[in-house]
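Inspection log for the structure reproduced underneath, given as structure tokens.
Every protein chain of the complex appears in place save one, which is left out.
When the chains are written out, they are named A and B in that same order, and each has its own residue count from 1.
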Amino acid sequence: MFSEDFVRAATRRRLRRGRRFALFVGLGTGLVLVGLLSIPLFLLGALLPGPALPPAFGAELARLLAGSLRAAVCAMLVALPLGFATAAFSAHFCAPRLRAWLKPALEMLEAVPTVVLGLVAAATFAPWLKLHVATLLAAIAVVPAVLLAAGFALGARVRDAGRLPLALLPLVAATLAIVLAIGAQRDAAAVVPASPWNAALVGVALGFAALPLVFSLAEDALLLVPGAHAQAAFALGATRWQALTSIVLPAAGSGIVAAALLGFSRCFGETMIVLMASGNTPIGGFDPLAGLRSLSAELALGMSEAAPASGAYRALLLAALVLLLATVVPNLLADRVRERLRRRLAADARAA
Amino acid sequence: MLNFELGPPPSPAPAEHAAAAGPALRVRGLSLWYGRRQVLDALDLDVPARAITALIGPSGCGKSSLLRCLNRLNDENADARVSGRVQVGATDAYAKDTLVHDLRRRVGMVFQRPNPFPLSVHDNVAYGLRLLGLRRRRELDRRVEAALRAAALWDEVADRLDDSAFELSLGQQQRLVVARALAVEPEILMFDEPTSALDPAATLRFEELLRELAARYTVLLVTHNMQQAARVSDFTAFMHQGRLVEFGDTDALFTNPRERRTEDFITGRYG
Partner (left out) sequence: MNRQRTAAAGTWLIAGLTACVLGALCAFVVLLADAGLAPFWPAAVEAVRLHDGREQVGELAGGDAAAIVLRTSEIERIGDGYRRLPRAAIAARTRPADAIALTLADGRRLFGRGGPAQAAALLATAATPAQAVDLAQPNALGALARLGAFARGVGRFLGTPPSASSLIGGVLPALLGTVTLVLLMSAVVLPLGVATAAYLHRRRGAGARVLRGAINMLAGVPSIVYGVLGLGLLVHGAGAGIDRLFYAERLPMPTFGSGGLLWAALTLALLTLPVVVVSIEEGLARVAPSLGEGSLALGATRDETFRRLLLPAIRPALLTGLVLAIARAAGAVAPLMLVGVVKLAPALPLDATFPYLHPSRQFMHLGFAVYDSALASADAIRGVPRAYACAALLVAVVVVLNLSAILLRNRLRERYRALDF
């Protein structure tokens, strides 16, 4: 037996060490809390009376907001169809070997710094797009049409769709090559953008950046649907596609909405791509071929120039507050939606 | 602490078999709720010192929950609420000035499945000693060896003390867990169905160990295996729906139960 004294001394020592650790935990958590709270509090501080805001601040803010919105909407037009299609394929059709490559590849893309995507958009894609807007539009129309037609004609013969994308890669590439070749033959651009750096360009780059996020969230939502649901549909003679559209998609619907919300929020707040590919011209309106300036780009460029405690500085803080609200609200909504979906599907899985 | 509002008074009288030195563990009017579900209902029990007391009863009767009350492991469960008295030796387990971690050191516990830490064999046994502040290598080695010998494991692991504990067989892992508990010099050892994950040979080996341990420690054994209770225990307590139905000398209880429910259970009529 340990002696009373030994146990008492050990206890004292442990309590002392425990207090030290509690101090460390308390300090660390406290610092984190300060950091957490300082974001909204600091920005809300700009609402207090302060130096006069620059004239026409409201109109300027509206233009920036419209710019962010235009960029985010264009990006969603790229990211949602591609992201959802890839997620549906990966969750429902994909051969495991292909999936073992597809997922990490998209995870890697998510890790690519956005400044790199901005560079590709601004330095390589912009000069091409300036001349070939019509070609891009044609490609967007033709590629899906060719795929649908080919699927309608030949698809019934293919039993296993697990590796279909690899087989379709040449078809897609050939279609694109033909469209590009026809486009390159025309001397004058059929559609002339107002600026070589415009919302469409931002949309493509930003959509590419948001693609992995939309993909992984949508795939998670689809995989949450209990397999028994799809099995039941198969038992009734449904094809994989029918099981997907009639059973799995409706069940995962809110999760997919959440993926779209989070993707939108990410695009709305993204800075570097917009900064590099948007032309940074404060133009309002909704023309996808005109330049734009977003809230985030304005902050990145203007904040270090503005003198602290000036009206311009306060205006920028207000812009940051608007940006924060516009990204956090969709995030909160998406969290609620996802939580509800998870609970419901967990209950389903128990019942199944 | 006593709770008079809930349930009738305890039905069976406390056993009169308490050893001469007095019970090592005395439970009075112990009730336990998980949320709104009552698991133990005004339970009284005296556990005799230096003997094996088996706790039997149908699954869900609260045997394991009782163990978790005795070393206050239920404190970690935010849902759990306890009322009643538990006395370990001279200490009131639920008194305000009782140090929970010292109580847990004195009341060792071995779980259903072996749960060695992801450390070496040596460090598993030394874990509790290091918590107590023992640092000197030689003293640690000495105590680790003593604990492993007491758990009848030393001969098998003497030359692989630095191997990961996961490389041992399940039976060896369970004895390692016993050694880990023995190292911090407990007074009472509680076993929660310790052999349910082991094969028959390892089970027999473990039961031998239990008999050896009973010479020095007070042993409380929860088991769902009636033969095991009959084989190894000195005393047996039969629980049903959160209450103690009958407590007595094992031979007497199994051959001549006083209560109808006990008889039904040990003859396999329900459970």
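Assume contacts are C-beta pairs under 8 Å (C-beta built on N, C-alpha and C of every residue); 3 or more make two chains touch, one makes a residue touch a chain.
Remember, it's a predicted structure, so these values are computed and weren't measured experimentally.
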Where A:Val179, A:Val202, A:Leu217 or A:Met272 are the choices, the one touching the absent chain is A:Met272
Please identify which residue in A:Ala9, A:Ile39, A:Ala141 or A:Ile178 touches the non-displayed chain.
A:Ile39
Please identify which residue in A:Pro51, A:Pro104 or A:Gly227 touches the non-displayed chain.
A:Pro104
Positions on chain B where the hidden chain makes contact:
71, 73, 76, 78, 100-105, 108-109, 111, 113, 115-118, 127-128, 130-131, 166, 177, 180-181, 184
Tell me, which residues in chain A touch the chain that this view leaves out?
14, 18, 21-22, 24-29, 31-33, 35-36, 38-39, 42-43, 81-82, 85-86, 88-90, 93, 102, 104-109, 111-116, 118-120, 122-124, 143-144, 147-152, 154-156, 158, 161, 164-166, 168-169, 171-173, 208, 211, 239-242, 245, 262, 265-266, 268-272, 275-276, 296, 299-300, 303-304, 308, 316-317, 320, 323-324, 327-328, 331-332, 335
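To be clear about the criterion, only the chains that are shown with their structure count from here on.
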Where on chain A does chain B make contact in their complex?
1-2, 6-7, 9-11, 13-14
Interface with chain A, chain B side, in the complex: residues 99, 101-102, 131-133, 184-185
